[in-house]
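Single-structure report; data block below.
Removed from the display is one protein chain of the complex; every other protein chain stays in position.
A and B label the chains in the order they appear, each numbered from 1.
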Amino acid sequence: MQANHKKYTLSELIQGLDVKLKGDPQCIITGIGPIQQAQVGQITFLTNPLYKKYLETTAASAVILKEEEALDCPVNAIISPNPYYTYAQIAAFFSEQVKAPTPGIHPSAVLGEDCDIHASVTISPYCVIGKEVKIAENVYIGPGCFIGDGTVIEADSRLDAHVTLYHKVKIGKRVRIASGVVIGADGFGFANNKGAWHKVPQLGSVTIGDDVDIGANTTIDRGAVEDTIIENGVKMDNLMQIGHNVRIGANTIMAGCTGVAGSTVIGKNCMIGGGSCINGHITITDGVMLTGMSAVTKSILQPGLYSSGVVGVVPNEEFRKNNARFNRLGNLMDRVKSLESRLKELTERVK
Amino acid sequence: MQANHKKYTLSELIQGLDVKLKGDPQCIITGIGPIQQAQVGQITFLTNPLYKKYLETTAASAVILKEEEALDCPVNAIISPNPYYTYAQIAAFFSEQVKAPTPGIHPSAVLGEDCDIHASVTISPYCVIGKEVKIAENVYIGPGCFIGDGTVIEADSRLDAHVTLYHKVKIGKRVRIASGVVIGADGFGFANNKGAWHKVPQLGSVTIGDDVDIGANTTIDRGAVEDTIIENGVKMDNLMQIGHNVRIGANTIMAGCTGVAGSTVIGKNCMIGGGSCINGHITITDGVMLTGMSAVTKSILQPGLYSSGVVGVVPNEEFRKNNARFNRLGNLMDRVKSLESRLKELTERVK
Partner (left out) sequence: MQANHKKYTLSELIQGLDVKLKGDPQCIITGIGPIQQAQVGQITFLTNPLYKKYLETTAASAVILKEEEALDCPVNAIISPNPYYTYAQIAAFFSEQVKAPTPGIHPSAVLGEDCDIHASVTISPYCVIGKEVKIAENVYIGPGCFIGDGTVIEADSRLDAHVTLYHKVKIGKRVRIASGVVIGADGFGFANNKGAWHKVPQLGSVTIGDDVDIGANTTIDRGAVEDTIIENGVKMDNLMQIGHNVRIGANTIMAGCTGVAGSTVIGKNCMIGGGSCINGHITITDGVMLTGMSAVTKSILQPGLYSSGVVGVVPNEEFRKNNARFNRLGNLMDRVKSLESRLKELTERVK
């Protein structure tokens, strides 16, 4: 729940934004609420048509919405070509003003030799940092992080508590990494010899571009030969697994619990639904959208919206019948084939 | 493997329980064993019919079971209307008597200003705790935990090692959180503007009720506007992902590797099978059971047992054929339709 000691007029909130205000610019806004629960003094937004039904009766003091919804808005309307983006900009006013931490290295932090840490960097208690690590200006390292030898973190990036970066990882600018993330652990490479598995050295590392977000407990493995690469602007949710030598293109967004097997290349501007599994050694071109729980077994060479399998729950009894029917499909096909030839024969007979 | 230096008579073990003993109350029990391997001196239980076949020959000294199985029990029988619950109560006698840690704050713990920590609290080494944190009586905080500003933990809760609670999280009473859990990281909200994704501030937090259990490396994101809410008595397994603004109803139990996308509401007393994916912005009513690997795409409004898809492995060759047949279903339907009209025509012709 948000703290409520902030106050802005609507005209303050929209200053500089690409929006039109229909209503009172002096209206005081003290917080944010969802459209169906917002109260007087709160601002809300309408982007999902599922929530349109709440517009008429919302108690919010203002709604961010599209031109075509504005007529139905009973309160102050902030008309935007992209209401969700406008909401993101306005919500920032009500975000916890986490006071910028006083820069400095906590005395408990353990640093290796020959590190290059900018004076504006914050390193929290109980961090352990290897040798020859380079951390640029305004980076924030949360409590209990581990950073391996030779790793580089560019300016304005943020590691929350308990992040692990192995050695020689490169993190770009303005990257945000949530707690529990592990970047640069060895890729999963084993060669079988006479029944036993032998480790294949993982000689590459991981390169993360600028403006990347990585969700809690996600793992990104280091490359076998070359680096695993996450390009600029990629957004990843929690509990993702990115295998060695994967490359993910700029501005691709991936929802949680998705795994990408080794050496696969995903293009730019893709949207990957949660719980998906993507095979190794394949290519997904730019602009591909996958719905949730997609099982991608082969390359996808044309942009578009793709899906796999049979989804959507039904009562268990029906599910059991459907599974049985699925397993009798071969029989069904044979029977249709037989019907066709018998019917043809009969038709000729009665000519 | 359990340590074996405890001894109880059957009558001590069942004192106060809602059970009947058929056999010798003075029989000495020194430990627990699975029915097929238990030895003299051990107590076991029978709940899963798969294991009934072992009852006749079990070497255990006593078996906890239902009335209707008691006749077949060759040894001391503890007859219970709910044998698994009775087992849970008796097993507690043989649980590691983890000596209650001496309360106190380890000198290495780093605490922010204005915390309110009860004198009975244990804070282990290398914890980092923000400012204005409130921790009630008998809470145990394991080594290396991070607790953000303004977070509240109610009485008798336990955080194992390496738990991360972000700022302003609320944890109820008697909550158990396993290692690697991350609660309160930012929800996955990004608004697209001209191809780039912009972070939507996540202004809510997470509220966890009383008697909740959360398994290792599970992640629960903070809400976008309001809190993400886990109600009393919810039990979650490992490696779950709970998106922002999800609400999970009281006494719902969820098996591992399950993901719930943002703003979905799950009712009370649900049972969610492992590896399930639950879409965002939907409602699952009270008393819904989902088998494992369910892909829930729409709201479920009636209680009952639900499932999705095609499950159960078959030899790969058959699987490939089934996949091909599945993709030819449209063709099969067309052929059946054509058969129907040709047969009708023929039938009329031979009238």
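Just so it is clear, a contact is a pair of C-beta atoms (placed from the backbone, for glycine too) under 8 Å apart; a residue touches a chain by one contact, two chains touch by 3 or more.
It should be emphasised that the depicted structure is a prediction, and the values quoted were computed from it without experimental measurement.
When you scan B:21, B:155, B:196 or B:343 for touch with the missing chain, the hit is B:343. Considering B:108, B:138 or B:285, the position touching the chain not shown turns out to be B:108 (whole complex). Against the chain not shown here, subunit A presents residues 108, 110, 126, 128, 144, 146, 162, 164, 166-168, 180, 182, 185-186, 188-193, 195-201, 203-205, 217, 219, 221, 225-227, 239, 241, 243, 257, 259, 261, 277, 279, 281, 290-291, 294-298, 300, 304-312, 314, 321-322, 325-326, 328-329, 332, 335-336, 339, 342-343, 346, 349-350. Residues of subunit B that touch the chain left out of view are 1-2, 32-34, 37, 48, 50, 82, 84-85, 87-89, 91-92, 94-96, 98, 106, 108, 124-126, 142-144, 160-162, 176, 178-180, 211, 213, 215-217, 233, 235, 237-239, 251, 253, 255-257, 269, 274-275, 292-293, 309-316, 319-320, 322-323, 326-327, 329-330, 332-333, 336, 339-340, 343, 346-347, 350.
FYI, only the chains that are shown with their structure count from here on.
Note on chain placement: the centre of subunit A and the centre of subunit B lie 25 Å apart, centres being C-alpha means.
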